[in-house]
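As you look at this complex, bear in mind that one protein chain is not there, while each of the others sits in place.
== subunit A ==
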Amino acid sequence: MKNIRAQIETKKYVFAFVITAVVFFSALLISNIFSRNRIAEVKSIEDKIAMDILSSETQFALLKESSCKSIDHGGTAFSEELGVLAARLSYMEEKLGDNDEEVIGLKKYYSLLQIKDYLLVEQVRQKCGVKPLTIIYFYSNLGDCEDCKREGYVLTKLREEFPELRIYSFDYNLDLSAVKTMRSIQGVKNKLPALIIWDENYYGFKTAEDIEKIIPQLKRIRAEREKEEATKSATSSKN
């Protein structure tokens, strides 16, 4: 039979191809714009934290001879800020990959800020004799640390539950001299996950209960909080 079939003009194939290409690459572009915005957001949080640390350091230098009470660097707000930053950074790391230059840059900056904060807290501790609640955590995401993910979940939970707790997390393999120095000063071996709590090194996965045993203050904080809440609810029910 004679071919009476509808023949499609090349123009239509090409037109569909052009639209597809535009849609496809627009998706890529939009995704990049969102990524860049995220990076900018993380950077701005980091800058804010850097400013806070600098402010606290300056305050500390100014008040060296004065009362410890005036030094404003032990509160929970700062720890919460670090927590927010950690969550965002870990999300970016997951989405953009461990090898993304921007992510590595943000991580290095974050690590430096943590070290600076740690040093400041140490100085306050020496001068004022307070015993801060801090945990230093070394992890690896090269695939050689099976329990690091779970340890991360435990520490995030503790951070949310106890804003008083300062958790400093470091990528064991991060190519940053300050982190390497921190690693060697603390004598951390490559047996991850590793936790350093009050100058004592702990290796392997630790549950929230294990950590609460090492830091008994956490239980006390919880008990006090529960007591406070019970009093509050008793008062409100009376009213």
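Operating definition for what follows: a residue touches a chain if its C-beta (ideal position, glycine included) is under 8 Å from a C-beta of that chain, and two chains touch if they have at least 3 such contacts; residues count from 1.
The criterion applied here is as follows: contacts and distances are computed from a predicted model.
Colleague: Select, from "Glycosyl transferase family 2", "Peptide/nickel transport system ATP-binding protein", "Tripartite tricarboxylate transporter TctB family protein" or "Oxaloacetate decarboxylase", the UniProt-recorded name of the complex's unshown chain.
Modeller: UniProt lists the chain that is not shown as "Glycosyl transferase family 2".
Colleague: From the listed residues A:A6, A:A61 or A:A234, report the one that touches the chain absent from this view.
Modeller: A:A6
Colleague: Any idea which of A:T20, A:Q217 or A:T231 touches the chain not displayed?
Modeller: Of the listed residues, the one touching the omitted chain is A:T20.
Colleague: Going by the touch rule given at the top, which residues of subunit A touch the chain that is not shown?
Modeller: 1-8, 12-13, 15-17, 19-20, 23-24, 27-28, 30-31, 34-35, 38, 41, 87-88, 91, 95, 149-150, 153-154, 156-157, 160, 207-208
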